[in-house]
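One protein chain is absent from this view; the other protein chains keep their places.
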Amino acid sequence: MTSILESGYAFWNPIIWIIAFVVVMVIVYFFRRRGQKQYKKDTAQARIFLCGEEVPEAGQRHIRVGNIYWGFFETLKEYYNQVLRPHTGIINDYILWFVAVTAISVIVLLIAGLAK
Amino acid sequence: MAALITHSPILIIAIPLLAAFLTLPIGMASKKARNALVIVSLTFVAFLVFALARDISINGIHIYTLGATSPDLTTPTGFMVPVRIILEVDGMSILMGIIWSIVSLAAAIYSLSHIASETGQNRFYTLLLLMVTGGFGMMFTGDLFNLFVFLEIASISGAALIAFRTRSADTQEGGFKYIVVSAIAGLMVLFAIGLLYAQYNLLNIGALAQVIQYTTLDKIALALLLIAFAMKTGMVPLHLWFPDAYSVAPASITGMLVITSHACMYAAFRVCFTLYGGVIDAPVVGWILIVFGLLTMFVGVTMAVYQKDVMRFMSYHAISQLGYMWVGVGVGLAVLGNPALLATYGRDAISGGIFHILNHAMYKPLLFFTGGALFHYTGTRDLTKMGGLAHKMKWTTILYIIGTLSISGIPPLNGFSSKILIYESVFRFNPILTIIGIIVSILTLASFTKAFHSAFMGAELPEYKEGKEVPKSMIIAMMILAAGIVFITLFPSLIVDWAIHPAADALIDQGAYINAVTGAVP
Amino acid sequence: MLSKIVRTVTNEFMLFILVFGFYIIAHGHLTPGGGFQGGAVIVSGVVMLLVAFNSQELKKTLHERALSIMESTGALIFIALAFAGIGAAFFYNFLVGTPIFGRIPATGPNPGDIWTGGVIPLMNFAVGLKVIAGLSAVVLAMALFSSGEEIEE
Partner (left out) sequence: MDHIPFNFPFLAAALLVGVSFYIIIFKKNLIKLIMGVAILAAGVNLFLVSLGFRAGGAAPIYTNVTEGPMVMPVPQALTLTSIVINVAVLALMLTMVIHIYRHTGSLDSEKSRKMKG
């Protein structure tokens, strides 16, 4: 078989996954078939129901990117403050990082060479 | 046909170069003829690459000497060492070549309509083909100085392409940052080449690898080469220029720039494994790669979650994915001196890293292209202004989902098959690496879900009611890459046996690379 | 635009600069020099013209389009010469031994023979053409930029 990928512990076969995926889709389709079909289009039956309140416009309704994962960023505020600090957008700083990392690598390699 | 294959390494480099300078005169006469020239030349190059790949899988490393009486005459009569420019294509080079040929062809097709409304299209295609030349040159050359020259060709044309849309200030800023970083990295590479040349009077990688001593100067040269290439690749903390440059380029170019990053990564691997392979302090350099690789994965993905600009967001993901490759190959490098460990998991780790390059080269340009399609439709890169686009852009949505599932490593898709190779082999080296890898994978999925929701889901927004799906050529270009993803998904072990393991063995087996140059003495 | 004296002297000097540049290009395979160096010498003359006259004046004589075509031609000649040797290998010097630039000089010190070098002198000319056109376009474009004008195509 050209699909079985042997790794150290086990094997990996996408075909099995695809078969499983197809089976799940068939089950989903079965449940979907059991739904109501008698509703009338373009009436109140097909409209969004929000506890009887007025439904906002499409632009108001959409959750924009800035509001997603608010809690995640709130929790990791400290981390983000730290990690955003080097991202200054100034080209001079970029080169400073390059010089620093090169210097560190040279020192590490030289010390590792001395240890032998 | 035999002659074509013999000369194919240089033809693959020279045909885009020839086409690059033909686009201007032909483009002045007819736009259609110019577009046809670009597509036909790149298709022919892709055909040559595949023919060469087949030849290499049968006959081993392919050598080509420029200017010699016969292409396999590496050392001229009367000389002790190779002095001519030598192209040396082995399993790793040709894998990179296959990637580059597919992505550059897709990018050229994508550009046909993505760039259609811009002025100066002749120059655009000239630069694009020059960039193709530079990339192939970096991948195929067996000569250090040539590596530098092709690196600069790719960098200069890349920078000009990033700044191609001169209307807005941010493109100029991105291009400027890219060219400054490239120029300094390139000069440091040249400095390191000078350090090596001063000691051994050689420039050929194979011949140099035979005599290299690992003196203090060699260590400095190694650090300079490694960090300069790592900066061009976008390794944290040298990644800061990466999103600035990649987010403002035309989307087709961003897709290609990802592969030039991979070419620089390939050059770094070539330096570590082939040039210094016999003498390198493997655990130390391996751990340097692993530590920076982990940092790259984690910082890249956390910064990506934070982004609100769709192209910046994808750029940070590109950085984060590059970390997987550094870690995979770094683990392989760390156990290079230990044949037992290398056989147990080292080779698998290197294979996983290289397989991830292949997979990343398929899904990341695809995602950048969908980002470009969003930009094409909405005229903005800002995710906060998008929403409900799935109603209008059905093809783009489907292709975006394929790319997202693939980059997040959701099981049936190809991203998973390379990640599982990395996870399992790296787990035996150090379990913490695998844990971080899985966390990064989860965050990747989370952030792509966020972008998917804010761009495609939701009700149809009034400002995007008008408008059509993006032009056909953009869809076709994305389809090519999606087809690549599906193929790798269905036949992972076929790919691994035919392309990835030969590439990993080509990196490990330094002797074969040296023999191919020095063994061919007449 | 500078004074009439400067302009006249510039015009006279331009001839000498051209001759010197072509000398360097033509003797690239014998003495220090070659396509890039000779081309750069000639472009220094163009810069001198740019200083003496202004960029608007010069734009009337040096057309962007012509320069582009000239640059492409130079590059194409270079690549075509490289391709022509592909019977043996790319960049193979197929003209050695033929009547065109084909003489083979003795190894060691010699007085120099212009009729040697095979494709190298021809490539020098191609590179020279490309450098003259390319660098002229660069300096001209920058001069036009800084005078606040957009260049088309």
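Things worth noting here:
Residue numbering begins at 1 within each chain, and the chains themselves are lettered A, B and C in the order written.
Basically, a residue touches a chain if its C-beta (ideal position, glycine included) is under 8 Å from a C-beta of that chain, and two chains touch if they have at least 3 such contacts.
In this text, all values refer to a predicted model and were calculated from it rather than measured experimentally.
Contacts of the undisplayed chain with the visible chains, over the whole complex, involve A, B, C. Touching the chain that is not shown, out of C:Thr8, C:Thr31, C:Gln56 or C:Thr98: C:Thr31 (per the contact rule at the top). Between the chain not shown and the residues B:Ile5, B:Met28 or B:Ala183, the one that touches is B:Ala183.
Although one chain is not drawn, its touching partners on chain B can still be listed: residues 145, 149, 152, 156, 159-160, 163, 166, 168-170, 172-176, 179-180, 182-184, 186-187, 190-191, 193-194, 197-198, 201, 203, 243-244, 247-248, 303, 306, 312.
Listed for chain C, the residues touching the missing chain in the whole complex are 30-32, 36, 105, 107-112, 135, 138, 141-142, 145-146. Contacts to the hidden chain, counted on chain A, fall at residues 84, 87-92, 95-96, 99.
Methods note: only the chains that are shown with their structure count from here on.
If you sketch which chains touch which, the chains link end to end in a single open path, with no loop closing it.
Counting C-beta pairs in contact, the chain pair with the highest total is A-B.
Compared with chain B, the chain whose C-alpha mean position is the greatest distance off is C.
Our note on geometry: chain A versus chain C, Cα centroid distance of 55 Å, whole angstroms. Separating the centre of chain A from that of chain B, both taken as means of CA atoms, is a distance of 23 Å.
Not a single residue in chain A touches at least two other chains. Considering their complex, residues 1-9, 12, 14-15, 17-18, 21, 57-59, 61-66, 68-69, 72-73, 76, 79-80, 83-84, 86-89, 91, 93-95, 97-98, 101-102, 105-106, 108-110, 112-113, 116 of chain A touch chain B. Note for the complex: chain C touches chain B at residues 65, 68-69, 71-73, 75-76, 79-80, 82-83, 85-86, 88-93, 152-153.
Of all the residues in chain B, the ones that touch chain C in their complex are 7, 10, 14, 17-18, 20-22, 24-25, 28, 64-71, 85, 119-120, 122.
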